[in-house]
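Structure in structure tokens, see below.
The complex appears here minus one protein chain, its other protein chains still in place.
Moving on, here comes subunit A:
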Amino acid sequence: MKESYREGVGTSVAEKQHITIKGVKDGLIFLLDDTCDFSVLLDELQFKLEKSHQQLLTGPIVHVQVKLGTRQVNEEEKERIKAAIRNQGNLLVQSIDSEARLEPKAEDGNNLKVLTGIIRSGQTLEHDGNLLLMGDLNPGGSLLCTGDIFVLGALRGLAHAGCKGKEDSIIAASLLRPTQLRICEVISRPPDEWMTGDAMMEFAYLSEGVMKIDKLTQLHRLRKLPAVFRA
């Protein structure tokens, strides 16, 4: 997508173009690059409007939609873009949009945070990404993660994995004896709903919107790209 923004404007090879102007049925769309510096963008906008694209600026009123890509701007910056365009009598800014920034994908093993300690009753740990806790999570304590939760110890409290909606999150523990488990929006209450007798490493996952428990050795079946090791 980003690449296509730059195409078509390539009048000069030496100077990178950051602004693409497209004509559509009901006006113009300004596609602004989202990787360059904001001041560069503003200078170029001014230059384009005043110097190189004079032909746009004559004639009836034209509606302009500004698309910022994934760049996030504040009100003041928005106003400066608007002002630059509005200065040319016949252009009317209709909207300034930016796409939501894509969350950096939390892949397995990537951005895994390792913590040592005990989460006791009344204590809460929140983490963005995957978390490995070396220690126990006690009853009354809670652990919230946007990604996976691994507990190298006893999980006796409340664990919530994928708390921002990552449905393939899992919760694994050396000893899985939680008061409550949550993955995304699904809540499960052992031992009312499930209970395992043997003290094996287990993990909880979502399968078609239902929480399931399995032995940790089965995890590779769930993950799309399990590692294969050479003999």
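Criterion: a contact is a pair of C-beta atoms (placed from the backbone, for glycine too) under 8 Å apart; a residue touches a chain by one contact, two chains touch by 3 or more; residues count from 1.
Assume contacts and distances are computed from a predicted model.
A single chain of the complex does not appear, and UniProt lists its protein name as "Septum site-determining protein MinD", one of "Simple sugar transport system permease protein", "Cobalt transporter", "Septum site-determining protein MinD" or "Ferredoxin-NADP reductase". Residue in contact with the omitted chain (choice from A:H18, A:K48, A:K67 or A:R156): A:R156. Note on the undisplayed chain: of the listed residues A:T70, A:N90, A:S121 or A:Q218, the one touching it is A:S121. Per the touch definition above, the residue from A:T20, A:N138, A:S169 or A:S188 contacting the chain not shown is A:N138.
Take subunit A: the residues that touch the chain left off the picture are 118, 120-123, 136, 138-141, 154, 156.
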